[in-house]
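Here is the structure we will look at.
For this view, one protein chain was removed and the others were kept in their places.
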Amino acid sequence: MRVTVQSAPFDPAAFLAGFGAGRADVGAVVSFTGLVRDDSGQMQALEIEHYPGMTESAISAIISQAMARWALADARVIHRFGRLAVGEPIMAVATAARHRAAAFAAAEFLMDYLKSRAPFWKKEIGPAGAAWVVAKEGDEAALGRWRSEP
Amino acid sequence: MRVTVQSAPFDPAAFLAGFGAGRADVGAVVSFTGLVRDDSGQMQALEIEHYPGMTESAISAIISQAMARWALADARVIHRFGRLAVGEPIMAVATAARHRAAAFAAAEFLMDYLKSRAPFWKKEIGPAGAAWVVAKEGDEAALGRWRSEP
Amino acid sequence: MITVLYFAWVRERTGVATEQVDTAAPTVAALVDELIAREPRYAAAFADLSAVRVAVDQVLADFDAPLAGVREVAFFPPMTGG
Partner (left out) sequence: MITVLYFAWVRERTGVATEQVDTAAPTVAALVDELIAREPRYAAAFADLSAVRVAVDQVLADFDAPLAGVREVAFFPPMTGG
């Protein structure tokens, strides 16, 4: 398991380097990378605030849950904070498992929980000023499927 | 869209390099890498046969379906043939979309279809000889969910 | 003495990121009531409690969580990571 929280940019390819490699019990690696999107064409930057101290422990707890539930061989999360430009990677997760269904499910689980349970807050900076991103109702609802499934 | 079919080993990190980067309309990139697993502890190699000529066109057709269905910004597939050692990457897919649900679904769709609709055949080489991998009933069944969902 | 932290727009309303609060409040909810009674900026921050989340000693908690032995309480909007 590896958790990285940093303000510096990261390269998604480098984040994956060597992950899950050279092991006879890993048949599937899934990665997700979230990038700064600009739907309006007006965004100047994305600012991410976080809760130093709690961030790493909250992410580690989420990863531990996923690793136990899907018997993952490994999992890795990186998340940036500070000021990001449009197109830059915000965060990434990677999961390694025996089979692909587990690797996919665990990566989606990590994303759903990171979105609503890791202490990050996004603010969009545009020409008219700054606006905090509002959590979607769907984000909380997405957690429901992980409670109902076996 | 990029399709690569090769016998040479590939680096999953290099496969992802630059994918989906620097675009304002991409918020989510998902990748899957399949690796040679050895459950028995006795496998000496995996040999993959393919149908030159049909392979690239079959994969391209599957990617085109996924790109249209999820309005993907980009998608990429690499698949090896020939002799592979335990732990080596067999193949990888990557999808880039506006939102993460589309990127995840498209990557799973590509995997399900590549498994049963791209002309590759795997043979496991062990101390007792060689055995063709038998397609699982579940592989064909997995395609069903993509027909029923909207 | 409890360290209280505020994040995102909760922080912008209280005007402070972190402060030491001398309190005997038995629960998070009681602490919030004390803060609201102090100054209008706290009343603004806690005007809609359904929009505020709380962590006690860096673990997500409810407003009825007890404060006995607690060193750090944080208030913030629903998280928007990922």
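To keep things simple, chains are lettered A, B and C as they appear, and every chain counts its residues starting from 1.
Assume a contact is a pair of C-beta atoms (placed from the backbone, for glycine too) under 8 Å apart; a residue touches a chain by one contact, two chains touch by 3 or more.
In this text the structure is predicted, and so the values were computed from the model without any measurement.
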Partners of the unshown chain among those that are drawn: B
Residues of subunit B (touch criterion as defined above) contacting the omitted chain: 34, 48-51, 53-54, 57-58, 79, 90-91, 111, 114-123, 132-135, 139-140
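Basically, only the chains that are shown with their structure count from here on.
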Required minimum of steps from subunit B to subunit C, each step between chains that touch: 2
Where subunit B and subunit C are represented by their mean Cα positions, the distance between them in whole Å: 48
Inter-centroid spacing, subunit B versus subunit A (mean Cα positions, whole Å): 23
Touching two or more other chains - residues of subunit C: 82
Residue list for subunit B, restricted to those that touch at least two other chains: 100
